[in-house]
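What you see is the complex with one protein chain gone and the rest in place.
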Amino acid sequence: MSSEIIDLDILNELKEIMEDDFDELIETFIDDGQKQVDDLRVAIDASIAPDIRRIAHTLKGSSANLGANALSETCKVLEHDAAEDNLSDANNQYEKIKNAYEAVKASLAENF
Amino acid sequence: MKILIVDDDATNRLVLGAYLKQDGFEIISANDGQAAIDLFQDEQPDLILMDIMMPVLDGYEATKKIKVLSGERFIPIIFLTSMTDEKALSQCVEVGGDDFLTKPYNRTILTAKINALERVSDLYNTNQRQKQEQELITRRELEAQEQEVARKVFDSILSPGSLSSDNIQLHLSPMSLFNGDVVLAACLVEIDTSNNVLKYWNGAIPAAYLMQGDALIELKSTNLPLGILGDAGFSNKLDLIEIRDKDKIVLSTDGILEAENSNGGMFGSERFLKCLNSELTLDVTRSALFDHILQSMNEFVDGYEQTDDVTLAVINCDIDYINQLATERGQSKKFIPSHWSFELCFYYDALKSIDPIPLINQTLVEIQGYQIQQDKLSTILTELFCNSLDHGLLGLDSKMKSTPEGFMQFYSDKELLLKSMDEGFIKIAVKNIPTKNGGDLTIVFEDSGKGFDTSKLEKPKMPVSAEDNAMNFSGRGLLLIKSYCQSISYNEKGNRVECVYSWSNSD
Partner (left out) sequence: MPITSSSNGNTVDIVISGRFDFSVHKEFRDSYSDTQSGSATEFIIDMSQTEYVDSSALGMLLLLREHAGSDKANVTIKDCQSDVKDIMIVSNFDKLFTIS
């Protein structure tokens, strides 16, 4: 189950090569991720498609780099919709992103 | 090898940095485009990984600026992108990006791309360095050559032979030797006594003056010194000033203005001008001017050794003397009026590109020096040549020129006809019979055209009234020829004209 939330192989490799810096990486991801999820809420409430697109894009990239594939995938859908100015399903997608993020956070806390 | 990572997302920077550190690269990072430019200048990285969407300055703009800043060096920039649309990718190439890397990063591809670009950049930069070294060597060789040429030019300019005339006073200091400078400040003056005009070209000679009556006229430098501009940038435009008999031209190098005394003071243009002005106001004979300037300067420097070239020339525009000199020179070269003739023939294709008039003028100078008045002769030759070409060969009718539109039409037709002309010739024969003071020059123009009805020319066409003259926009050429020549005659067919121009070397 947790392998869908996060690819532990990637994280373990990173832990190995980053040594002491790994903790900083996890911390940075959790803090920045939380901020992006919050910013996303604000942007969706204000219906500002370019902001939604940019934030989703960033979160998509950083989560992919950490192996958080499910989170990255949901961000990709929202980024795509926002790029086409289609915000009809934005609230629904936001919930998915928020849940995925919480799951990644929990998984990171559990494993590292 | 130092790599700069540019990404606004801290997670991305950390992950990428971790991978690259493990591969042994030194890592620096920036969180937006502007920070990247600043860091690029401070840290001189060898390669840049660049995100696209960033606050402050995005990756496209930052790349453009960094590529400009790198100049001749090759600093590869790899775009980090999760974008896959072609427009975004082509924009990466447009701004100067060298490769892409898509997120999430695949370590093998990342390392492979960086290594490949590192090899390319090493090759390029080595090549560039060799090229610069080669350029440096070539430049040194070229400089040596230029110095050699400059020395020769300098030596021949300073050959005293041409400066020994009585109306020229000249002071050359020992420093007036070639000092290795390939840039030469120069002022060329020509005294044209037939037009009473001083023609001059001044390239950075700081003190050049014409003293005329009680007026002091500066011959301003409007050009750069010789040796700076290439042929294309060089302007041979002369400045003109009317001169009168006994005017004086004063020329001085900066060595006089900047002559130093032992206290480090300079003679300066103020003292220099004071010398000139005192000559003007005292109204002395002015022959003392030259000595006055040198004496003032020598008193000022008081024996202190000069390091710069101190050159002063005062030229007296004594018109009679100059004319006499010119005549003597002419005679000394044995330009005695003599018997000679020559004939030139230009066929249709030559006529498209060659103007025979300067050629004939030059030939006349070779044979007879400057004894034949060039200006009048040029006018005669030009008008005769235009008649042969326009009417004889091209068959243009000068009646066309009777209206403003026709006048313009005439010359545009001429251009077209000249281009398409594929037969015909103009033969020019010049013969001289010497007379007591000069000679009678017979000039014949013959063309291969149909000729014209010469009877129409029999009536004298000297315009009597202003109205007569203003009526015709044409026919003036013939009038000029008639007024300068002793005689003018045509053959019956009208394709051959013969003029006699009498010249004398007494004026």
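Every chain is named by a letter (A and B) in the order it is written, and numbering of its residues begins at 1.
By our rule, contacts are C-beta pairs under 8 Å (C-beta built on N, C-alpha and C of every residue); 3 or more make two chains touch, one makes a residue touch a chain.
Computed from a predicted structure; not experimentally measured.
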- Note on the structure: Displayed chains that the missing one touches are B
- Task: Pick out which of B:G24, B:G71, B:G303 or B:P404 touches the chain that's been left out of the picture.
- Result: B:P404
- Item | Candidate in contact with the missing chain, chosen from B:I28, B:L344, B:L479 or B:V500 | B:L479
- Thinking of the whole complex, not just what is shown, which of B:T327, B:T363 or B:T382 touches the missing chain? B:T382
- Name, in rising order, the residues on subunit B that touch the hidden chain in the full complex. 194-197, 237, 240, 375-376, 378-379, 382-383, 386, 401, 404, 407-408, 411, 414, 463, 465-467, 469-470, 473-474, 476-477, 479-480, 483-484
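Everything below uses one rule, namely that only the chains that are shown with their structure count from here on.
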- Item | Footprint of subunit B on subunit A - complex, ascending | 14, 17-18, 21, 24-25, 28-29, 32, 54, 57-58, 60-62, 64-67, 72
- Query: Contact residues on subunit B for subunit A in the complex?
  - Reply: 8-12, 14-16, 18-19, 21-22, 53, 82, 103-105
